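Yeah, one chain of the complex is gone here, protein chain that is, but the others are all in their spots.
Labels run A and B following the written order; every chain starts at residue 1.
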Amino acid sequence: MLEELSLHILDIGMNSLAAGARKLEVAVIENTKRDWLIIRLRDDGQGMDAETLQDVLDHRASSKKGRKKNIGLGLAFLQQTSEMCGGTFHVASRPGQGTTVTASMRLSHIDRPPLGNINSTILTLSARADVDVQLHYRSDDQTFHFSSQEGKPHEPRRTQEAQR
Amino acid sequence: MNLEELKKLKDKAQRQVALREGNKKYRVVFSMGTSGIAAGAREIMTTMLDEIDKRGIDDVEVAVTGEIGLVDAEPMIRIEEASGEKVTYAKVNAADARKIVTEHLEKGKIVEGLAVGKVKE
Partner (left out) sequence: MTPPTSFKLKTLVPAVKAELFTDASECEITGCYISDLLSDVLAHAKPGVLWATVQTHRNVISVACTKDIPAVLFVCGRKPEAEVIKEAEEAGVILLGTPLTAFAAAGRLWESGLHE
């Protein structure tokens, strides 16, 4: 597990970039009345078939002896944190249709890591110019929305010659 | 979660738009896999971006990459120059990050002792 939830989001967001995502939507929903915190990451990357998904969730790639490059460890960490905090964890993925990771946990659980520096996480993921990184935050009655493609400079105007 | 803090995100993102564009003299690649993140790579990147912004350095593009596989050398940064030269820095802390900006990116001097690899293609 990682110290802040926003580091988990960064970790899994990096998987999305590696999967060729052009759009990554991060949702963080806090509900104090029902005592839930939900984190959802949805990307439009290459996705995984059922077998690959199972391998990743079982982190078979990482349990072989010796160091291995793996995507599963980040997911395994968030799964551990969710379950430790009385929540659930789910990954849905289809080849060509992207991947959605949903983690829920008890907001007030004593072992629940703080959300931490979500700005830093979103800015880090936004380093890719061709990816739209979005943050939807909702806490009871407050909402906030961000898209890394907002405020993108307009396409340069075509020269007069080109326009003729 | 403080909504005031979140609102700063839009301003900061605006300031970093230029850093996403290519064809610059330097390309700074941050290792941002699970081990890098666990070792504090996000904070190192934030520190470097702050320093780049503070100094008004604009000939830099930033990028992030997944696991490089050198778990014990994180946080790692690779600086790629338009000339084809690549320099890798390992076990970078906040002070090192600022030094890399002032020495390497501003003055073109590799920070010896911190650099672990240098390749010219």
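Heads up, the rule we're going with is that a contact is a pair of C-beta atoms (placed from the backbone, for glycine too) under 8 Å apart; a residue touches a chain by one contact, two chains touch by 3 or more.
All values derive from a computational prediction rather than experimental measurement.
Checked against the hidden chain, the listed residues B:Glu61, B:Glu74 or B:Asp96 yield one contact partner: B:Glu74.
In the full complex, chain B contacts the hidden chain through residues 34-35, 37-40, 71-72, 74.
Where chain A meets the missing chain, the touching residues are 1-3, 7, 59, 62-68, 70, 72-73, 76-77, 80.
As a working rule, only the chains that are shown with their structure count from here on.
Look at where the CA atoms of chain A average out and do the same for chain B: the two points lie 21 Å apart.
Contact residues of chain B toward chain A in the complex are 1, 3, 5-10, 12-14, 16-17, 19-22, 30, 32-34, 37-38, 42-43, 45-46, 49, 62-64, 66-67, 69, 71. By the touch criterion stated above, chain A contacts chain B in their complex at residues 2, 7, 10-11, 14-15, 17-18, 28, 30, 67, 69-70, 73-74, 77, 115, 117-129, 135, 137, 139, 142, 144, 146, 148, 150-153.
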